[in-house]
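Here is subunit A:
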Amino acid sequence: MPLIAIEGLHKRFGSNEVLKGIDLGIEAGEVVAIIGKSGSGKSTLLRCMNGLEAYQAGKITVEGTPVTQDETDLRHLRLRVGMIFQQFNLFPHLTAGRNVMLAPMIVKGTAEAEARTIAAKVLERVGLGQKFDAFPDQLSGGQQQRVAIARALAMEPRALLCDEITSALDPELVNEVLQVVKGLAQDGMTLAMVTHEMRFARDVCDRVIFMHLGKVHEIGPPSEVFSNPRTPELQQFLGQLH
Partner candidate 1 sequence: MMEFTLWDVVRNLLLAARWTIALSLTAFVLGGVVGLVVLFGRVSKSKRLRVAAMGYIELFQGTPLLMQLFLAFFGLSLLGLPTSPWFAAALALTLWTSAFLAEIWRGCVEAVPRGQWEASASLAMGYLQQMRYVILPQALRVTIAPTIGFSVQVIKGTALASIIGFTELSKASTIITNATFKPFTVYAVTALLYFALCWPLSAWSHRLERKLGAAHRH
Partner candidate 2 sequence: MAYQFDFVDVFKYTDVLAKGIAFTVTLIGVGGTLGIAVGIFGAWARGYSRMKWLDWTVGAYVELVRNTPFLIQLFFIFFGLPSLGVKLTELQAALIAMVFNLGAYSTEIIRAGIEAVPRGQLEAGASLAMSRLQVFKHVVLRPALQKIWPALTSQLVIVMFGSAVCSQIAVEELTFAANFIQSRNFRAFEVYFIATGLYLVLAILLRQGMRGLGNWLVFGRRSP
């Protein structure tokens, strides 16, 4: 049984059908890149996996438990699946350390001292051990995104969803974030990431999913998908990148 299993997923915004029947399984420890043009539904798919979007038909399960819009189910899901956003979304009124400590303390009831230890550890893991007391607006974009990763890690999730996490960054800051993600992949974290970083997808991911018009258009190991695209749509998509 895959860690995250998706069957026949349909999602509409009004009359606009964004996901037109998605079937996908992500195994524990797997690193999956989701690529495709904007509007192909890749971000929506990721957001459905974390319950940020409701869906109309189909089924998503995480470790066998279905993802619904029920508040209790959602919280249970989100304890196991973390999410990193394009715009970082750090809480501006809290320091980096407090950003990380908040959810363990109020959601899991972790004692403050222990939360602090956890925060120090995960900030160290993303290379920001010395930025514990910095506020978000005192950090570069790359540093903010690494804090956001640390914040998600502090909840000890089984899987992390990364929604274009380097797209809002200046080019010279992309690498420091990708290095952190690479480290997580090597440590065995389950990762599903929507990304435009094709080199990273090729080097780090186990599988690549190409989405087109709301469907999984091609799927396979990066060596196949990138070196041997079967459909003209993927050929065109990859061609445009070079």
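Selection rule: all candidates are chains of the complex that A comes from, given by their letters.
Operating definition for what follows: contacts are C-beta pairs under 8 Å (C-beta built on N, C-alpha and C of every residue); 3 or more make two chains touch, one makes a residue touch a chain; residues count from 1.
As the structure is a prediction and not an experimental result, all values here were calculated from the model.
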{"item": "Result, touching chain for subunit A in the complex among 1 or 2", "value": "2"}
{"item": "List of subunit A residues in touch with candidate 2 within their complex", "value": "50-52, 71, 74-76, 78-79, 82-83, 85, 87, 89-93, 95, 97-98, 101-103, 106-107, 116, 132-133, 135, 148, 151-152, 155"}
